[in-house]
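This view holds just a subset of the chains, kept in their places.
Just so it is clear, A and B label the chains in written order, and each chain counts residues from 1 on its own.
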């Protein structure tokens, strides 16, 4: 279960790692501000950090939703975060032609859950040589993700991460099935729990996805207790003003207290 | 609910329309043979026919699954079917750059269910001016498909079809929710039931999707009874030897008898 992520710090701490950042890159100042706080917290708690930000939102419900500030502009901000703080970064790609472009700026390419069966996209991501983080489709079991892992590995890239973001549960709810963490770990890859998207309330009549951020702690504690290797948390200083996913991001000022609790659980299950 | 599909015949019959053909284009001879039989049957029963074939399978579970005979080769076969029999054709696209390429050969561009939230793909399909058939995501309600319809219409293309192919029901089963047919018809677009994919048994441990073809008649009868505007049926002379989706295609020799029953139900609900 050892993969190599450039610049990743605190890898000897025995702690879970953290993929965190805003949903979308909304601007340089905001990204640097969030990154600075994430770096401060994770340095103190000795948690390996990968900074997360989407350079484009390609599957919003509505055409009039915010989709980004421009691909290259956003990717350059991710690169600046990486240089400024010496941390690796992750962003998601949606079509195969984006893989090489994004790979020029970030360390981990993320495959969105809806797209985890798209062979061309997985192969293109694999061929960049970057770490590939595949989100489990909301409609797939943990067991079935081995075929996605195989598509990347058979393309010559063994640096794969799998991330669970919950399962479809009726039309307007999601449920996290914690059996999927050990099931996905069978692939000998790190397994991450995406605690913020798991709490989405999709398919709202308004076309604006809802969420249950009060339950972030519940999902995160359970994930660490069952042995998740990492956590994925979207966070923002003021979620209510964020341009996407405001309904389910964690308020940045609540992150440190949450991580302290999780580090204690990690200690207890080591 | 009137959209314009070039070459579509029997549009004055009051009948449902049929999108049918093999899952993937495996070769010219096979395609022409299936099309000939479909044309004979639908001419006799006065059913408008759109010939269906995938030029590439982009989301197979496994990397070693059959993905096609070559994009352009397969698209040319679809064009030949259209010329030979004077029927419109439909094929599915997976990334936005494929839209223009496929539009040069077919009349209807189909958006796969997993991809129905991908804005770039919907917009690219819309911009070709071709009819766009959007499959409802297995994880979405019929109501929520209005946002996908809007993405196409707001891109200047009002020729939209919506197709239901069932909902995720646990990890290894699908269920068709017939409430989605009237719900999707609220968008004033034709609504199709995909009776063969609805019966898939996904997520098999083997990576080979199973199916329940014995229940095709059940799903098709219910769809026509509740007022579906069209049916989508993958069919093959010998499903067991097909290179994809063999587990849930309808044997071609069973199609005529099935359609006769469905035409009678259509008459009863007119």
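One rule holds in what follows: a contact is a pair of C-beta atoms (placed from the backbone, for glycine too) under 8 Å apart; a residue touches a chain by one contact, two chains touch by 3 or more.
The model shown is predicted, which means the values in this text are computed figures rather than measured ones.
Each protein chain is a copy of one sequence, and the assembly as a whole in this entry counts 4 such copies (shown in place: 2).
The criterion applied here is as follows: only the chains that are shown with their structure count from here on.
Relative orientation of chain A with respect to chain B corresponds to a rotation of 180°, obtained by superposing CA atoms and rounded to a multiple of 5. Note: centroid distance chain A to chain B, computed from Cα atoms, is 34 Å.
Of all residues in chain B, those touching chain A in their complex are 58-63, 67, 94-97, 114-115, 117-121, 123, 137-141, 143-144, 146-147, 150-151, 154-155, 167-168, 171-172, 202-203, 205, 207.
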